[in-house]
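What follows is a single structure, and I will ask about it in a moment.
Just one protein chain is left out here, and the rest sit where they should.
As written, the chain order gives the labels A, B and C, with residue 1 at the start of each chain.
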Amino acid sequence: MSGEPLIELRDLRYTYLAGTPKASEALRGVSLRIGEGERVAIVGPTRSGKSTLVAALVHLLRLGRGQVFYRGEDIAGPGYDRAALRREIGVVFQQPETQIVEDVVGADVAFGPTAAGLSAEETRRRVRESLDAVGLPYERFRLRYVHALSGGQRRRVALAGVLAMRTPVLVLDEPAAGLDPRGRRELLGLLRRLLSGRSLTLIVCSASLEGAALLCDRAVVLDAGRVVMDGALREVLEEADRLAALDVTLPEAAALARELRPVFPGLPAGVLDGEELEAEILKRLGAA
Amino acid sequence: MTTGSGSGSAFGLGVRQIVVAGILGGIAILLGATRIGFIPVPNLSGSATIMHVPAILGGALEGPVVGLLAGGIFGFYSWLYAEVPLFKDPIIAVGPRLLIGVVAWAVFVLLRRVNLDLASAAAGVFGSLTNTVGVLGLGVLLGYLPPAAVVPIVPQAVVEAVLAAVVTVVVVRGVTLFRSGRTTAPEVKDEERRY
Amino acid sequence: MLELQRNVIFGQFVDTGSVVHRMDPRIKLGAAFVLVVASFLVDTFLGFAILGLLAAAIQAVSRVPPGYLLRGSALFLGFLLFILAFQVLFYAGEVPEGGYLWRWGILSVSTAGLESAAILGLRVILLYYVTTMLMLTTSLVDLTAGLEQIFSPLQRLRVPVNELVLVFVIAVKFVPIFIEEIERLARARTARGVPFDEGGALTRARRIGRLLVPIFVGGFARADVLTTAMQVRCYRGGRHRTRLRQLAAAPSDWAALLAVVAWAVAAWWVSGAL
Partner (left out) sequence: MIEAQNLSFSYRTGEEDAVHALRGVGLRLEPGEFVALIGHNGSGKSTLVRLLVAVLHPTGGELRVDGIPVRPGNELEVRRRISVVFQNPDDQLIMNRVADDVAFGPENLGLEREEIAARVGFALRALGLEEISEHLVEELSPGQKQRVAIAGALAMRPRFLVLDEPTSLLPAPVARRLILTLRELNRREGTGVIHVTHSMSEAALFDRVVVLDGGRVLMDGSPAQVFRRSDQLREAGLDVPLAVELAGRLRARGLPLGDGVLDAASLREALAGLRGSRAEACGP
């Protein structure tokens, strides 16, 4: 990372329901720098603070302490244009239903560009482009009712709604949770294709490294509101035992590598797919 | 989708009625407890409530029994937690609330064939008026309010009726659309169409 | 911001572990009922003074900090003053000669008006105190169990007591689930530029309406699943049910109830006799 980071979190602290009997510390001093174009997975078990972090990023909550800087500016500062910030950082939330505001697919994707004051023509172009990009062909889907779509399709509509804003930063909260293997494979493939041609900064939040491993190259692990690991994805995966102890779902190859370590001491857990694992095993069997 | 015992008609008290009434009652409590059911308006009390809307919707969409029960939950809650002294009297807190959903049901059924939005709006207005008229009427009757005190509350009643109508129309449209099973919206002919 | 739970006073039960807390909920409900009735019957200052002593005693035994009780009552007291002002100004009862302190058109301030407003105020404060203390010392779970068992004899008269209580149980169960859901909705929509808490009353009503659509639609879908879940767990209405949890009222509980009844009767008798 060179120069100024795109996003910087400084000592973020947040207590949910502060001052009530139900108070719980969601963030306990999180500092993080994310450079332009980085692809970061933020992983941790349930209630580790991921969702709070996402909310803090687009100023959906008032922090107890700490600051969030976007392009060097404190987003909680007086006079900071938060509406503009939300046009820079697009968030696809965990349950896509929560962020879809219109009944009809096309209308929902058009919502953001319209609110941003784009012309009807430009809006229509973006709706077409985003729907096509998420694999919901524009002509077939623009007039469909959102409620009549499958869960996976709704997730795509939510994604299209964010893509239509052409935000330089994309945040995905649990992008694949609850999908069946086919749906998950399709969605992850789609995201990979989407990302390949662009210089997006990507943040993926998840309790699972399975999907995130395909999209990101850096992993930040949260536990109980603190950053407990931060590094290149493969390095973090090497600490498979620690991750497993945190109930983080490992990518299947890494999980398998971890299980095979008793037979092959030193087998790297930082493997991303079956082929890599196969190569490592063959290497070791050859040596034996 | 469910079969077997306890589905019941709109007038019976089957498992589904119990569950739906409970859920609507839960939404009423949610509106009150989180205060999102109090919409700030420039008047004496500073806010108008839509806490009675779940009872209206229960009556309109699920029949008088669900409406009555959902209203009952709203009333019981408002008796336990009310900050308005009037509702500390259980008769005032619960009595009129039982009728909100029943009135809304009758109005809705009567007008549904004419126009859905009209029926929803009317159910909202009459359900809401049942609430205010019932509460204020009993308040006067039981000696909590001198009749003259009703006058400054009239604008509040009107605002609440209008807000209830707005929310009822929006929600009934949404729920009806969802239940219709339609998958595709009609084409928009407008030149300015954005999708 | 968007911490809707912060405002929630629902089911805020402060467990100090006192005798009052451990009392059988049926006894507490019974005592509350007696006090509600007493507040209607008593209409003299002396009567309310006697009931006030009882309230003070309950307060002391319950060990609920008085500050906690008062903190939530600012709004209530404001409303009360407002209503009482009306009561005084529009007093329509008989006013004896020379009882007017001030008069202008139909508005007046009279000693009789002041007195009647004060009695009303005391009555409402007592009602407020009774429900608030009931909720502060009884968890909702105990409250519903108590309600069901008090009214269970009515079940034989075909009053669906179990069903009615179940409606309340389900309502209570869904409140935290819905709160979480609506927080998520409100956040996600704010991130897309549709804050629900800005704009004029009509805009807000429309936005809240649209915010509520997924709650209602989702609620009806949840109702389908829960109905099925209850049916597959063999629920066939309250008549067929037996209960695991039995409430047991200790002799001391009954003694406490008796004391409350006696005290209330005394207050009423003093009121009527004098």
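Assume contacts are C-beta pairs under 8 Å (C-beta built on N, C-alpha and C of every residue); 3 or more make two chains touch, one makes a residue touch a chain.
The shown structure was predicted, so the numbers you read here are calculated from the model rather than taken from an experiment.
Peer 1: Can you say which of C:157, C:232 or C:248 touches the chain missing from this structure?
Peer 2: Answering carefully, the residue with contact to the hidden chain is C:232.
Peer 1: Any idea which of A:100, A:131, A:200 or A:255 touches the chain not displayed?
Peer 2: A:255
Peer 1: Tell me which stretches of subunit A touch the chain missing from the display.
Peer 2: The list for subunit A reads 45-47, 150, 177-178, 180-183, 207-208, 244, 247-250, 252-253, 255-256, 259-260, 262-264, 274, 277-278, 281-282, 285, 288.
Peer 1: List the subunit C residues touching the unshown chain?
Peer 2: Within subunit C, the residues touching the omitted chain are 140-141, 144, 166, 169-170, 172-173, 176-177, 222, 225-226, 228-236, 240-246.
Basically, only the chains that are shown with their structure count from here on.
Peer 1: When the contacting C-beta pairs are counted for A-B and for B-C, which pair yields the higher total?
Peer 2: Greater number of contacting C-beta pairs: B-C.
Peer 1: Of the other chains, whose C-alpha centre is the longest way from the centre of subunit A?
Peer 2: Most remote chain from subunit A, centroid-wise, comes out as C.
Peer 1: Measure off the straight-line distance from the CA centroid of subunit B to the CA centroid of subunit C, and report it in whole Å.
Peer 2: 20
Peer 1: Two-or-more-chain contact residues of subunit A, please, as numbers and ranges.
Peer 2: In subunit A, the residues touching two or more other chains are 147.
Peer 1: Which positions in subunit B touch two or more other chains at once?
Peer 2: If we look for residues of subunit B contacting two or more partner chains, we find 174, 178.
Peer 1: Can you list the residues on subunit C that touch subunit A in the complex?
Peer 2: 1-3, 5-6, 12, 181, 184-185, 187-194, 210, 214, 217-218
Peer 1: Can you list the residues on subunit A that touch subunit C in the complex?
Peer 2: 16-17, 20-22, 55, 58, 60-62, 83, 86, 91, 93-95, 97-99, 101, 111-112, 115, 147, 161
Peer 1: Of all residues in subunit C, which touch subunit B in the complex?
Peer 2: Against subunit B, the touching part of subunit C is residues 4-5, 7-10, 36, 72-73, 75-76, 79-80, 82-83, 86-87, 90-92, 106, 120, 124, 127-128, 131, 134-135, 160, 163-164, 166-175, 178-179, 182, 196-197, 201-202, 204-206, 208-217, 219-220, 222-224, 226-228, 230-231, 235-237.
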